[in-house]
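Entry: chain A
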Amino acid sequence: MALQLKKVKSSLSPGWYFMQGDEAAAEGAIAAGCRFYAGYPITPSSEVMVHMVKRLAEVNGVFIQMEDEIGSIGALIGASWAGAKVLTATAGPGISLMTEGIGYAVITETPCVIIDVQRAGPSTGQATRPGQGDVMQVKWGAHGDNEIVALAPWSVQEMYELTIKAFNFAERFRVPAFLLADEGVGHLRETLVIHEEVEIFDRLKKRGEPPFGTEDPTGVPPMPAFGEGENLLITGSTHDERGFRKTADPGTHAKLTERLVRKVRDYKNEVIQTESYFMEDAEFGVVSFGFTARAAIQAVKTLRKEGLKVGMLRLVSIWPFADEAVAEMGRKCKAIYVPEMNRGQIAGEIRKYTSQPIIPIPKTNGEVFEPAEIVEAIRRNMI
Partner candidate 1 sequence: MEKKQKKKARIEINQKWCKGCYICLETCSKKVFEKSVEVSEKGFFPVIVARPEDCTSCLQCEMLCPDLAINVKKGE
Partner candidate 2 sequence: MNEKIYQMINQQVFPSAFCPGCGHGILMNAILRAIAELEMEMKDMLFVSGIGCAAWIPSPHFKADTLHTLHGRAIAYATGAKLYNPKLKVMIVSGDGDLSAIGGNHLIHAARRNMDMTVVCANNGIYGMTGGQVASTTPLGSRTSTTPKGNQEPPFDLCKLVEAAGGTFVARQPVVTPIPLTRTLKKAIVHKGFSFVDVLSPCPTQFGRRNAFRTPYDMLTYLKNTCVSVEKAKSTAPDEIKGKILVGEFVGGKGGEA
């Protein structure tokens, strides 16, 4: 099946706009065909919700502010099964509350997009300050094995474009897809360029086909909606391909859990997206993502001017993880530096794929990186 995208007209007239990151993400959702939003206010994501109220009214969509985040993820899943492309936006504490629902979306294969505008945690933390500490949570927060998609924008343009991609992946793989933004890029105002068309993907539909199992090599079954006469049996318990609960059959549980993981892992190259800078002759490597990458690329340019052969790999997708790209960097470089606004979460993940020295550059003071800090940290940790 792969990602057969169809071109549709953009929802905004083509041109240059000056917009806030959160609002750009909302525009991306509308462009992707999102017509249902359920959410709860939380800094620094509330602007997404407020923009969606306005835009959904203009496109005949549906909006509800729910009583809490738990209600929000629930309403999202209900609406997705009613046929909608659905969105919510939140921050770390909201992801914590939604986590059980995220797991439910995983096992029921419910497409949904969740924007996490990360802030300084843990817990209430510094609510108005940026952070990047949720990267592991979106994948491992819910119990069990979760193959989800997570993309990390570094600009207002990417807040728009990666939201569209998140919708496409959610529908393609029938998984929850996250936009791992942060307060830095969420509250940033920058140019947004809108083109004539965008490419979107609609979920597969086939009448009468089982919605929870398939022999198709993609491992992604078609997805009917309520009211189509399919007598849907949706449940969070282990189920067979028609949805009947099979809570004591080893074969069914094995088949389901393996397919849920393989349907994404086997096709991870459709999702994995990285950008390389100055890597051709690099002897030292920097891996970064999100708002931090803006400072990291400046640091790399500064060090290059000083004669250091340093290159950078920007992770655009976080999950599935760019294992081959970091392994390749490990083969080329003597050391890998990882600046991030957390205590070393991505650094820890990179360790799985290379035995080269990895030097985490953590920053958790509620502020974004300055290029000079990254330059200084690399110089101090030269090997």
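The set was built so that all candidates are chains of the complex that A comes from, given by their letters.
Miscellaneous remarks
Heads up, the rule we're going with is that a contact is a pair of C-beta atoms (placed from the backbone, for glycine too) under 8 Å apart; a residue touches a chain by one contact, two chains touch by 3 or more; residues count from 1.
Source: prediction; values computed, not measured.
Of the numbered candidates 1 or 2, 2 is the chain that chain A touches in this complex. Listing the residues of chain A that touch candidate 2 in their complex gives 35-36, 38, 62, 64, 66-68, 70-84, 86, 100-101, 104, 225-227, 229-237, 243-245.
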